[in-house]
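Can you read through this structure? Questions will come right after.
With one protein chain withheld, the remaining protein chains of the complex are depicted in position.
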Amino acid sequence: MEYCIIGNSAAAIGAVEGIRGVDKKGTMTIISDEPYQAYSRPLISYYLAGKVAEDKMYYRPNEFYKNMGVELLCGSGAGKLAVREKTVILRDGTKKRYDRLLIATGGKPFVPPIKGLEKENVHTFHKWDDVKSLAEELSAGCKAVIIGAGLIGVKAAEALLCLGVEVSIIELADRVLSSVLDEQAAAIAQQVMEEHGVKFVFGDTVTEVLGEGRVEGVSLKSGNKMECDMLIVAIGVVPNTDIVKGTGINVNRGIVVNERMETSVDGIYAAGDVAEGKNLLWAEQRVIPILPNAYKQGETAGVNMAGGNNSFTKGFAMNSLGFFDFKMTSAGMQGGEGYEEIYTLKAEEKFYRKLVIKDNRLMGFIALKNIDRTGILTGLIKDQVEITKFKEALLKIEPGFAEWPKELRKERMLS
Amino acid sequence: MKRVYVREEYCAGCGLCQVHCITAHSEYKGDIIKAYKKSFPRPLARVIVEEKRPLSFSLQCRHCEEAECVKACITGAMQKDPATGIVINDTARCIGCWTCVLVCPYGAVRRDETLHKVAVKCDMCAEAGGVPLCVENCPNGALEYREER
Partner (left out) sequence: MSLKSYVTPSFLIERNKERCIKCKVCVQQCANEVHRYDEEDDEIISEEHQCVNCQRCVTLCPTGALTIRKNPNELRQNSNWTAEAVRAIYIQAETGGILLTGMGNDRPYPVYWDNILLNASQVTNPSIDPLREPMELKTHLGRKPDSLSIKEGKLQKKLPPQLELELPIMFSAMSFGSISLNAIKSLAEAAKQEGTYFNTGEGGLHRDLYQYGENTIVQVASGRFGVHADYLQAGAAIEIKIGQGAKPGIGGHLPGEKVEREVSETRMIPEGTDAISPAPHHDIYSIEDLRQLIYSLKEATNYEKPVSVKIAAVHNVAAIASGIARAGADIIAIDGYRGGTGAAPLRIRDNVGIPIEFALAAVDTRLRQEAIRNQVSLVVGGSIRNSADIVKAIALGADAVYIASSALLALGCHMCQKCYTGKCNWGIATQDPQLAKRLNPELGAQRARNLLRAWKHEIQEMLGGMGINAIESLRGNRLMLRGIGLTEKELQILGIKNAGE
């Protein structure tokens, strides 16, 4: 059996580990367009800030590929997919035949058509090379504008602040981190970020990048202008589905997969940020671009590719996000109409804990400042446990099992 | 694999499991006084004690077969030893992103920020071998180290 994996991040590594759990012999090839062993993408902001050394960037030990019997083709990347021939054609022309293929190409930064984006010192914040080139360009005291106050924009801002850069964030929405925080939480998070020196412009966006050759500023939709030495586009990430264009593989927002991570074409699987799969909380299929989800989908795909039988339907969004020493975790849904919401807000202490409940089951939570043991909440979402009898206790600074009915506690705590 | 199981009906809530856990993870193993007075930073107890009188119990990492923390770890620091089944965090690689805190359904991963940010959790006292010290030193037999029943 010949396995081929396009992509070399969490989903790919999950797949390798999934395959090798079932099939010890088959040959595996990973095709990557980056010149590295698998590294941790979420670490790039830490790398930029100097908090993680080069050798600690790798997601698995050096000998991982050798031990797992994986041939790593990195650099060129996959260019074309010949489905009928079961062949991947690399950009350098090399052909790689497969019996089973996993597409784990992840996401790519969404870059809207803004005038002047081609100027020097405009960056995205997605790959290791992005931050390496960024690092070369910046110096303490320089001014950066980040478009987007989402997870990427915020982590980029933190790293730049560590390096003494003046940071302004321009966000079209009315708050920070709108995909993971509700308004009350976002207000606190924004305050924290502002205390660290981030300047925000909300409800506005960049219409033009100014400067001669190099970025010198941006002009905004509101008509305002801002000076800057660099621009980071962190609007979002979209599934990187380029490789499947014209192959007949069913694509919606991402590559559509079933619970076994199978695409619409036999023998071809997709996993991670490129895949749009079944999930726990939403009726419709979704792309859930977070690392734990990518790993699990990859692992599921791997097991199935090797002839095992595994399914993954329990994905949901979750994030642990630090901004300097301020800690935030969130998972699942933010609530709204049709949901019961209970929360504790101590704005002056920057403490916030919200539970989103439906049908007596936890559908989501947000925890600000105190995040210890919030994994218990994540677990309750994952297993959709009935929480009526102890939901108030879950608002405690440190949730625990003491308030639970004895039987449930024993079942969930000691299993 | 053998795990630590608490029998809450006999937990006296004394916290000696934590005292011995701290000592076992300090540089002064076997010497409680030095572990508390001399080791800096003093390690965090890997075992959590919850109390809501009269109920009390302790809880430590369950070393899950399908460990959420391992799968969610963004650095690869959290790994399950295939031979022993023990889930161990490589503190040299851990950067304290707290994703493990976010995903552990037992709330058994602790944050240690005394020096650099690092996630700490029960390692079954694997280094010392034998029975974990929380179990060994429970004065009322409330902790058992055994295979799952």
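Just so it is clear, A and B label the chains in written order, and each chain counts residues from 1 on its own.
As a working rule, contacts are C-beta pairs under 8 Å (C-beta built on N, C-alpha and C of every residue); 3 or more make two chains touch, one makes a residue touch a chain.
All figures in this text were calculated on a predicted structure; none of them were measured in a lab.
Colleague: So which shown chains sit in contact with the chain we cannot see?
Modeller: Looking at the complete complex, the unshown chain comes into contact with B.
Colleague: Which of these touches the unseen chain: B:Val19, B:Val70 or B:Val120?
Modeller: B:Val19
Colleague: Considering the complete complex, identify which of B:Ile32, B:Ile86 or B:Ala128 is in touch with the unshown chain.
Modeller: Of all options in B:Ile32, B:Ile86 or B:Ala128, contact with the hidden chain holds for B:Ile32.
Colleague: Touching the missing chain, which residues of chain B?
Modeller: 7, 9-16, 18-20, 32-33, 36-37, 53-54, 137, 139-142
Simple rule for what comes next: only the chains that are shown with their structure count from here on.
Colleague: For chain A and chain B, let me know how many angstrom lie between their CA-based centres, rounded off.
Modeller: Centre separation, chain A to chain B: 29 Å.
Colleague: List the residues on chain B that touch chain A in their complex, please.
Modeller: 5-6, 8, 48, 50-52, 55-57, 59, 62, 68, 71-72, 74-76, 92-93, 95-107, 109-111, 113
Colleague: Across the complex, what residues on chain A touch chain B?
Modeller: Spelled out, the residues of chain A in touch with chain B are 14, 40, 42-43, 46, 51-52, 56, 58-61, 291-292, 295-296, 299, 318-320, 322, 325, 327, 329, 331, 371-376, 378-380, 382-383, 398-403, 409-410, 412-415.
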